[in-house]
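Only one protein chain is missing from this complex, and each of the others stays in its spot.
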Amino acid sequence: MTDVTNKAAAETVLEVRDLHTCFDIEGESAWAVSGVSFDVHADEFLGIVGESGSGKSVTALSIMRLIPDPPGKIARGEIHFGGRDLLSLDYREMHKVRGREIAMIFQEPMTSLNPVFTIGMQVAETLRHHEEISAAEARARAVEVLTQVGIPDAAKRLDDYPHQFSGGMRQRVMIAMALICRPRILIADEPTTALDVTIQAQILDLMKELLASRRGSSVILITHDLAVVAETCQRVIVMYGGKTQEIADIEDLFDDPRHPYTRGLLDSIPTEQNKGKPLHAIPGNVPGILSFPAGCKYCTRCPEVIERCKIDGPPLVEVAPGHHVRCHLVEDQGAEGSP
Amino acid sequence: MSAYFLRRLLLLIPTFLGITMLVFTVTRFVPGGPIEQMVMKMQMSSTGGEGGSGSGDMATSVELPSAVLAELEKAYHFDKPIHQAYLLWLADLVTLNLGKSYKYNIPVHELIFSRFPVSIYFGLIGFTLAYLVCIPLGVLKAIRHGGVFDFASSATVFIGYSIPGWALGGILLVLFGGGSFWDLVPLGDFRSANWEELSTWGKVTDQLHHTLLPVLAYAVGSFATLTVLMKNSLMENLGQDYVRTAFAKGLPERRVIMLHALRNSLIPICTGLGHAISLIMAGSYLIEKVFNIDGIGYLGYTSIIERDYAVVMGILVINTFLILLGNILSDVLYVLVDPRIRFS
Partner (left out) sequence: MSADTRPLISVRDLKVHFPVYGGILRHQVGAVKAVDGVSFDLAPGKVLGLVGESGSGKTTVGRAIANLLRATSPDVHLEGTISLDTPSGVVDVNGLSRKAMMPHRSAVQMIFQDPYSSLNPRMTVQGLIQRPLDLHTDLTDAEKLDRVRALLGRVGLQPEYANRYPHEFSGGQRQRIGIARALATQPSLIIADEPVSALDVSVQAQVINLMLELKEEFSLAYLFVAHDLSVVYHISDRIAVMYLGNIVELGDADQVYRNARHPYSRALLSAVPVADPRHDTSGRIQLEGDIPTPMAKPSGCGFRTRCPIAREECSLDIPILTDCGEGHLVACPFHDEAFGVGATPAREGNQRDS
């Protein structure tokens, strides 16, 4: 999947352009996302990696138009999907997109399901809302999709409540609920962060299998964990301070990380070679959402910072086919390009 | 789970014994008990039923025949030590015999059951009214949180909360009853004296006229707590992850709020229903007094003042049972409305 011809041929299903989302925090505007642009291709497992305050989750919620307003607001930008700009749809049209064409699952499987309704009702509800379908048919489809995501005895468990399932099983139910209408895009926001590693492996494998079995669909995986990305994604977006810092194919990113932040993240992972030795830690702390610097968002922590970084923010530059970096140090090496 | 409820039911017994024992003991030691009252009554009747200021002087001169006194003491078990007396009272209770009211001279249970309907009538209507108003109001306030409507309704319910029900009753009566300002409703009583003679429609309107103000007075204090409980409960649930999930499924806002969030936020409201039975039946002395309604609250108050101990204990027994059963009912409701709750 890494050769250039394949990439050029890849069909784009979703285009995010110049997305700006801000939150009103005690009268001040906190720009959680400021000028994010990227594409999602068909049949793609796309990762968005970042820490707290990077804007990765806000980007996802903006695509779903689930930003709580107030205090949040999508201030600017376009999100093209299926020939429309999602940001200009009215509420009713957006309701038809959510859950049917773009679905989303969340970090906390324990609290993301409604505790007082059976899982059968909750899974079938998505379908009944979007399609003209009888209750019995919807139940049958729910059994089918629950079986597909690996719930044993799905037919018997339809009338169970969420608390009767373990964390891993609940996340499977969430996935079933998201996939029952066969959406083109599944956004998974830290889907395995709350789960144990053995369960995480199960869920990630399940998502990979499901993607492979449904032609034309894509997954956007949002995570803080580079190892999870390495394991699942074909392309990665690294975010910091509400901006995309580096976009690359997974192998390019790990082989040739060009942004100092990406390098910092990769270097800080413990390896077998440096056991017991000091890790290459990124200095400083992630600034609060109101205190990111002007200029390059990373300039306060960057070991390679130059004067220019503090004054103006670098543009996103294509340094190799499909490899985009937002850093003054690489700016001269490539022409400015759209993502 | 049945073990849990069985245990709760069994725990009723010691709680019940403790409460009745305490009150029973108090009644034995408070001066002015039924014997003294009886003596006074007899003295009054012996002097031609003329009470008033003179009766005190006469009291010393009239002796109760010792045989009558002994009989009285026996009837009240005053001739026995307190623990035996309590056990005897308890034995009577087990056979559902609550004793006799010395004031009305009829069995206590008859007396209490004759007053219950009136209190239940006002209690139930007030209670239903409170829920009918507060739930929609709370929901609306949650949806418009921070707006003008939210603010204005909060101000209103809290003014209501700060006014005692009987005081509001009095004000309303002055304004709308009788005729000093508007003559819209009668001054009190449960029904008009000529109720039996009215047509069906007349009976209904007469009853409504008599109901309106007392019910308002009964319910006004519960509006604020219930409304704010409803609002906060819904607000809290609107911030939950599963609400975001419901939106992500593409459900319209109406369904997300009215089905997903509301169903969860009604849980604390529902479980409050159990505690409400005792409130419904307890009546309120002061409101009943203001509106001249012969309910259980009024009966309880007068029986304490007049040391009609059989009635006092009778009302206590019934109220205690209602409160304790209400607690258990709340737990049952919890299990019914919240699938996560399984007591063990």
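So that you can tell them apart, the chains are marked A and B in the order they are listed, and the count of residues begins at 1 in each.
Convention: a contact is a pair of C-beta atoms (placed from the backbone, for glycine too) under 8 Å apart; a residue touches a chain by one contact, two chains touch by 3 or more.
Here the structure is a predicted model, which is why all the values come from computation and not from measurement.
Engineer: For the chain not shown, which residue from A:Glu78, A:Asp160 or A:Asp225 touches it across the whole complex?
Structural biologist: Once the missing chain is taken into account, the touching residue is A:Asp225.
Engineer: From the listed residues A:Met169, A:Met207 or A:Ile237, report the one that touches the chain absent from this view.
Structural biologist: A:Met169
Engineer: Could you tell me which of A:Ala10, A:Met207 or A:Ile250 touches the chain that is not displayed?
Structural biologist: A:Ile250
Engineer: Among A:Gly288, A:Pro303 or A:Pro321, which residue is in contact with the omitted chain in the full complex?
Structural biologist: Looking across A:Gly288, A:Pro303 or A:Pro321, the contact with the absent chain belongs to A:Gly288.
Engineer: Taking the full complex into account, what residues of subunit A touch the chain not shown?
Structural biologist: 51-52, 166-169, 196-202, 204-205, 224-228, 230-231, 250-251, 254, 264-276, 278-283, 285-286, 288, 301
Engineer: What residues on subunit B make contact with the chain left out of this view?
Structural biologist: For subunit B, the residues touching the absent chain are 3, 6-7, 10, 344.
We take it that only the chains that are shown with their structure count from here on.
Engineer: Which of the residues in subunit B come into contact with subunit A in the complex?
Structural biologist: The contact residues of subunit B facing subunit A are 240-242, 244-253, 255, 260, 263-264, 267, 337-340.
Engineer: Which bits of subunit A are touching subunit B when the two form their complex?
Structural biologist: Going through subunit A, the ones touching subunit B are 64, 66, 91-92, 95-100, 103-104, 106, 108, 111-117, 125-126, 129-130, 161, 163, 174, 177-178.
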